[in-house]
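Removed from the display is one protein chain of the complex; every other protein chain stays in position.
In this document, chain identifiers A and B correspond to the written order of the chains, with residue numbering beginning at 1 in each.
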Amino acid sequence: MEGFLTAWLGAVPVYMTPLLLAATGLILCERVGILNLGSEGMMAFGAVAGAVTVLSGGAPWLGLAAGLAAGVALAVPFWLAVVVFRANHILAGLGVVAIGLGAAATLGRDHAHKPFAGLGKLDLAPLDAIPLVGPFLFRQDAIAYLAVAIALAASVVLSRSMTGLRLRAIGEDPATADTAGIDVPATQIAVVTIGCALVGLAGAYLSVVGSKVYVDGMVAGRGWVAIALVVFARWSPARAILGALIFGAAEALIPRLQVVGAEVPVYILSMLPYVVTILALVAVAILDPARQGEPRFLGRAYLRQDR
Amino acid sequence: MPEDHARSAPAARAPAAPDSAAPASAGTAPALAMVAVSKAFGGKTVLDAVDFALAPGEVHALLGENGAGKSTLMNILTGIYAADSGRIEIDGAPVAIRGPSDALRLGIGMVHQHFRLVGTFTGLENIRLAAGGREGVPVGAALGERVEAIAAQTGLEAPLGVPVARLSVAERQRIEILKALALGARLLVLDEPTAVLTDDEAERLLALVRRLAADGLPIVLITHKLREVMQAADRVSTLRQGRLVMAARPVAEVDPDGLARAMTGDLAGAPAIRQARPAPGAAILGLAGLHVGGDGRVGVEAVDLAVRAGTIVGIAGVGGNGQQPLAEAIVGLRPVAAGAIRLDGDDLAGASVRARRDRGLRYIPADRAAFALADGLTVKDNLAAGDVGAGRTGRVMVPSGRLARLAAERIAAYAIAGASPERPVRLLSGGNAQKVVLARELDAEARLVIAHSPTRGLDVAACRYVHARLVEAADRGAAVLLISEDLEEIMALADEIHVMSRGRLATTPDGRPDRTAIGAMMLGHA
Partner (left out) sequence: MLDGVVLERRQGVGRGRQAAVFAGSIALGLALSAGVLVAAGVPAGALFDEIVVQVFFTASGLAQTITMATPMVLLGLSAALALKHRFWNIGIEGQMILGAVAATAVAVGGVGGAGMRPAMMLIAAALAGLAWIAVPLVLKAVFEVSEVVVTLLLSSIAFLGLQHLLFGPMGDPARNFPVSPVIDEVARLPLFGFGDVHAGLVVALAAALAVAVLVDRSRPGFFGRFVGDNPSAARALGFPVVATTALFVLLSGALAGLAGGLVIAGTEHRLSQYVALHATFSGIVVAVLARYSALGCVVAAFFVAGVYVAGSTLKVFYGLPEGVILLVQGVVLLTLIGGQFLALFRVHREARPAPAPALPASTERAA
């Protein structure tokens, strides 16, 4: 039993990290009022960008950087649509998903199913020999630690700094932010760009660190789960760490159960993270009907003349 | 109107500087001058070469009807709009205001009618946000100390560590003023500051305005209440339809009637007082020991009331004292906690909105954009909504020809300007949109009309129109419950007047309290 737990826990961060990176990126977008449904496409594009870069001889770090760049690239049509052209955020997000998935499939056609070395784990011996939690805490890749650091940093900036106050003001009440001399569209564009970069990085993590191969459709709904995670985390990156941990644990359980020969069919088992996500959303809705933390102006177009 | 507005002229006061600003140069240059400012929106002129000047240490009232251009003028001053032509000078030096941050840097402090406060932030966080690390404004703990100091010095008391959404309107307003002062405002613009306050709070605010001005802070007081002009201002400028019709006249030299004429043109005067008071018929609406929850705000407490056929019963009082829960409970949108609502003697407990409407209940809500109209839909659909809901146009299908005829009839009967059946309601002016609501709600089957602030935000002509139609409905035999913050309206129309305060109703034995009695009851003193 302890072996099972150790192995399961040790596998959690690899599933948790992309969810956390994506959720942190999405929280940044939503905190400035931009509802970003594009994560599934951005992650796919990030995954292919990372894989293509590494397969073309780039270092794993370069692959991850390519993921960031892929997110930034898809951020452009998105902020053009929602910030500049005041388009509906949901429709624009879905458009970006289509572009991201389509571009990933197109670019990835010659690069799919070709394994590469990717980014390995850090060697923190002998710490990883600690019973039970050793591999979980100390046998991971650098990005897993970085993702937690980014989430914590984002949390501190949002809740403690003047910059965070200004960003949150845009998502809560852009007219007031505008009166306070904040350039609302420019700030939204900047933050959305950063947020989408993190989502792209999450995608690159899937291919460059996680699977070390690109397969069409490898994001497999994780972009959608990240969106749910934002709600679950009540728009706090620090709470998203906990949420990503729970969802990551659910996902990591699937191959573990198969290994130990559980009698549940694989596709039914694979539904687990999605079912957990829906149940979590219901639980959060019951426990916190006031939707604490949800930016009041989320998903709406701000126009100075309308105030 | 009070006539005792004699007070020292501004020149007689020593110009003392507020703490952050340099002293004004001995009254030679105005603190602020806006010269020949013009502005058009989509070809429509809203400001036509308007001049406005603010002397150091004066309270200058800017008077005008809704849509006269007051807000546009001040929005240009605060950098929200750019003027098409004209110039702005501060202390005699021309300035360029290219956005709100320029205005803030120049020391122009504005308190908007709709407060610019983030509801989930505390008072201090809001001030910090507005300060934004601006030059000359301290950051961190020093800002908190400065705000505390200003609060102590001016008597602007408000809780600074609580999310502002939880504060009263008056407290939020004080935070807005504190914010402007903490940011180093050298002049203050107050946009309709008393519109949201109780009489008592309004008195306190106007006293504060006098005090701040006496300390040397020039203040622009935007209002359409003559009484406030007479009470608190040194000089008054009046705008009508984008043009300056009265320029910077000392208040001592004007009389209220002249001001009213300047503001409204030929339409001046109080609303027509209802002449014939018919013998009351049977009680249509009866409230007995009614309690309604207020969702965290003031609800309804033990209210008894009867509204008889052919009468208008007025409920006066400052908004937020339970009027909205009362109206919603009668209409069927909010559950009753205890007591009964009776229509023709039948308890309405459990009756749906639909069932109540079928028995002749009609509703003119205070916020028509939110609760009465679907403004993206056509005039035709909005006019027909009552009939379609009741199934009078067919139980399953909606014959479009019949809807179009209905719309054409009602547009003609209510003289709804700018409305064709297929136009979206969004394109109508406030007055005409309200006429769409009236045309629908005051139909032949209307027996009980709940009219909540039916003239809010309307111009004088539209107000009179609404009043005439309500009187007409009562004369036709309907029972009308008029809930309004506009005392003039209640005094003119109602056969019986009650005052709502903290969820309770009060009145005098004859049901016709005078102004003084109403004032006392608003404060819960009667």
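The criterion applied here is as follows: a contact is a pair of C-beta atoms (placed from the backbone, for glycine too) under 8 Å apart; a residue touches a chain by one contact, two chains touch by 3 or more.
Owing to the predicted nature of the structure, the values given are computational and were not obtained by experimental measurement.
Just one of B:96, B:142, B:338 or B:412 touches the chain that is missing; which is it?
Touching the chain that is not displayed is residue B:96.
With the full complex in mind, choose from A:133, A:257 or A:281 the residue touching the hidden chain.
Answer from the full complex: A:281 touches the omitted chain.
Just checking the interface: what residues of subunit B touch the absent partner chain?
Within subunit B, the residues that touch the unshown chain are 20-25, 29, 41-42, 82, 84, 87, 90-93, 95-99, 102, 105-107, 135-136, 184, 186, 331-333, 352-357, 363, 365, 370-377, 381, 384-386, 388-389, 391, 394-398, 400, 423-424, 427.
Across the whole complex, list the residues on subunit A that are touched by the chain not included here.
Given the touch definition above, subunit A has residues 37, 41, 77, 80-81, 85-88, 90-92, 94-106, 108-109, 183, 185-186, 189, 216, 220-221, 224-225, 227-228, 231, 265-268, 270-271, 274-275, 277-278, 281-282, 285-286, 289, 303-306 touching the missing chain.
Everything that follows uses one rule, which is that only the chains that are shown with their structure count from here on.
Take the average of all CA coordinates in subunit A, do the same for subunit B, and state the distance between these two points in whole angstrom.
The mean C-alpha positions of subunit A and subunit B differ by 46 Å.
Using the touch definition up top, name the residues of subunit A that touch subunit B in the complex.
On the subunit A side, the touching residues are 162, 165-166, 168-169, 172-173, 175-182, 296, 304, 307.
Can you tell me which positions in subunit B touch subunit A when the two form their complex?
Residue positions touching the partner: 78, 80, 99-101, 104, 110, 112, 114, 116-121, 125-126, 128-130, 132-134, 139.
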